[in-house]
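Some notes on the structure that comes next.
Only a part of the assembly is drawn; its chains keep their places, and the rest are absent.
First chain written, first letter: the chains are A and B, and each begins at residue 1.
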Amino acid sequence: MRIDNRQLDQLRSISFERHYTKHAEGSVLVSFGDTKVLCTASVEAGVPRWLKGKNKGWITAEYGMLPRATNTRNQREAARGKQSGRTQEIQRLIGRSLRAMIDLSKLGENTIYIDCDVLQADGGTRTASITGAAIALIDALESVQKSKKLKTDPLIGLVAAVSVGIKNGEAYLDLCYEEDASCDTDLNVVMTQKGEYIEIQGTAEEKPFSRMEANKMLDLAEKGIAELVELQKTALDW
Amino acid sequence: MRIDNRQLDQLRSISFERHYTKHAEGSVLVSFGDTKVLCTASVEAGVPRWLKGKNKGWITAEYGMLPRATNTRNQREAARGKQSGRTQEIQRLIGRSLRAMIDLSKLGENTIYIDCDVLQADGGTRTASITGAAIALIDALESVQKSKKLKTDPLIGLVAAVSVGIKNGEAYLDLCYEEDASCDTDLNVVMTQKGEYIEIQGTAEEKPFSRMEANKMLDLAEKGIAELVELQKTALDW
């Protein structure tokens, strides 16, 4: 049994609170257990300079943690004057993952900014961010379609993400902070709703892992993501 | 009648959600109407270098807005690499205001970090921050007293803050964003629970104001702050 009484292959309690704030075109408070992330999607006319004139849109993401989202307070990145390597790594991952949801050539010259701000952290903030932001993006897309009169629907489909780990040879789904810290290996997987991979990021700081362990983790991630996609669909009333 | 159907001397709907996040010693989600600010108070042993060895504590504040807390998205300060002048002005105000609540010489060599992060903005984010952080600070203080075995209670009393404005010669209490933008003058007042001033900050970008108008605004602020203090006390079960 796990510290929070879950089965090894069981997700934490997942929830999506849509329209959480009033200004953003898409705004979702996503919870993966005690990890809570506010994901907003903001639509702006225009694209970055390097994309101008190509009749395509763009999606980019930024990520932040409130200073006391964690057990001990972290220095505020705005005060420190730069984003950490970890922050940049995560926001690049979120951006790539969400771009896989959209056919950018059907988006018009519009940019959608995804902002994922962690209000409370308990492991898996990047996977919660991706899974929640996917819904915010869909809400924002609807707003683009209304106001910008897109001819065709740019949506390809949902993506969702989950973490898996290996500890003492056993695979764990959706790690909370304590599990994340004690695992030998940590794998983050992003998949489409059709079960194809967008990203696989596995790291073994403690102990290298075998191909068999990799396979176990990929199996478990596939199961978890299929469940997350169902929960996303319910939240979207699909 | 005002755009949100309030009387001129009426506060917006005010709420305090204590223990909003789980890690911080004090954590309050404060709402002044649609303005929602997450205020946390974090206790750390030690004080800044310039205060070392004086057997005193310190309280400091940081302020931030999520990029899409506002009607149009603002660039993330962490990505931009610096905090704006407005942000610095506000966090200095919050820090000074909260230090007035505490006898720092009774706090031991501890620092309390106040973080005010605006999740949704509709005017008055600095006054909501001060009023909400006051409660987070008291919750954190209790935690210090337990763990650090302070001999005497460092709490002096509550502070609260409100904005007032003048428009067409009439004074308005607790301005929402639309009112704030259309007022001739904007005055932010911070007071103790005994009705004494901590800060008065009045600015007339549009039209200078008379002594009589200043008096009207100070009267109205006094009334509003007295009500806010009562609401704080209720939230604290005092």
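Throughout what follows, contacts are C-beta pairs under 8 Å (C-beta built on N, C-alpha and C of every residue); 3 or more make two chains touch, one makes a residue touch a chain.
These figures come from a predicted structure and were not determined experimentally.
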Query - Assembly size in copies, with 2 chains present - result: 6
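To be clear about the criterion, only the chains that are shown with their structure count from here on.
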Query raised in the report: At what distance in angstrom does the C-alpha mean of subunit B lie from that of subunit A?
Result: 33
**Report entry** For the subunit A and subunit B complex, residues of the former touching the latter
**Finding:** 21-24, 27, 34, 36, 38, 40, 42, 44, 62, 64, 66-71, 73, 76-83, 87, 113, 115, 117, 119-121
